[in-house]
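Quick notes on the structure that follows.
Only a single protein chain was left out; the remaining protein chains are all shown in position.
Take a look at subunit A:
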Amino acid sequence: MKFAVIVFPGSNCDIDMYHAVKDELGCEVEYVWHDAGSLEGFDGILLPGGFSYGDYLRSGAIARFSNVMKEVVKAAEAGKPVLGVCNGFQILLEAGLLPGAMRRNESLKFICRPVKLKVENNETMFSAVYEENQVITIPVAHGEGNYYCDEETLVRLKENNQIVFTYHEENPNGSLEHIAGIMNEKGNVLGMMPHPERAVDELIGGADGLKLFQSIVKQWREAHVVNA
């Protein structure tokens, strides 16, 4: 399975994402610059965190019109796994691949620390290796992670089990219903504020994020590899 890490001007978690996939997960991975016209040959698309285009106008608002985003939309429509972390999540929201929007953290502060998450849905291609309701620790690092959507959308998210991760015990940013990560209706596009790529090695504070990447690979192997 081969992953693409999309690099926008201002991405700053792309190297962590690359490291997580290559060295910890053991899969093929390549950086893809934001003006690329094709994502052919990639089985999974990763949108890393950072401050694409300096967060000008709104987080993700400019990046969403990058050339490569047309290809990301195509990959999503083709059912390929698309994961957006932090700024990557914000870009997916702006692109309309996921519903809702981000507000500034309730505290108005940039927060950067490990938080506890609850796996609300472990029957997804991003969470199948976790236990149901498992509590995991993954770091957050954001100033605008206060997820919002209207009531109608929230009802839909709940009905379709699209809420994959919630903040456990303490909500760091004021997000609606403690939402930390949601997926699209089809279940192949996930956006989350916490950084699983920063939690892939016990040596640097925990490896709870690795299972997310392992889940993607597991699902892909089951679908594409004979006798997997």
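Some notes on this structure:
Basically, a contact is a pair of C-beta atoms (placed from the backbone, for glycine too) under 8 Å apart; a residue touches a chain by one contact, two chains touch by 3 or more; residues count from 1.
Just so it is clear, contacts and distances are computed from a predicted model.
Going by its UniProt record, the hidden chain of the complex is named "Phosphoribosylformylglycinamidine synthase subunit PurS" among "DNA-directed RNA polymerase sigma-70 factor", "Phosphoribosylformylglycinamidine synthase subunit PurS", "Nucleoside ABC transporter membrane protein" or "Rieske 2Fe-2S domain-containing protein". From the options A:Ile15, A:Val73, A:Ala101 or A:Ala128, the residue with contact to the unseen chain in the full assembly is A:Ala101.
Among A:Lys22, A:Arg58, A:Lys116 or A:Arg156, the one in contact with the hidden chain is A:Arg58.
Residues of subunit A that touch the chain left out of the display are 57-58, 61, 65, 93-94, 99-101, 103-108, 146, 148-150, 174.
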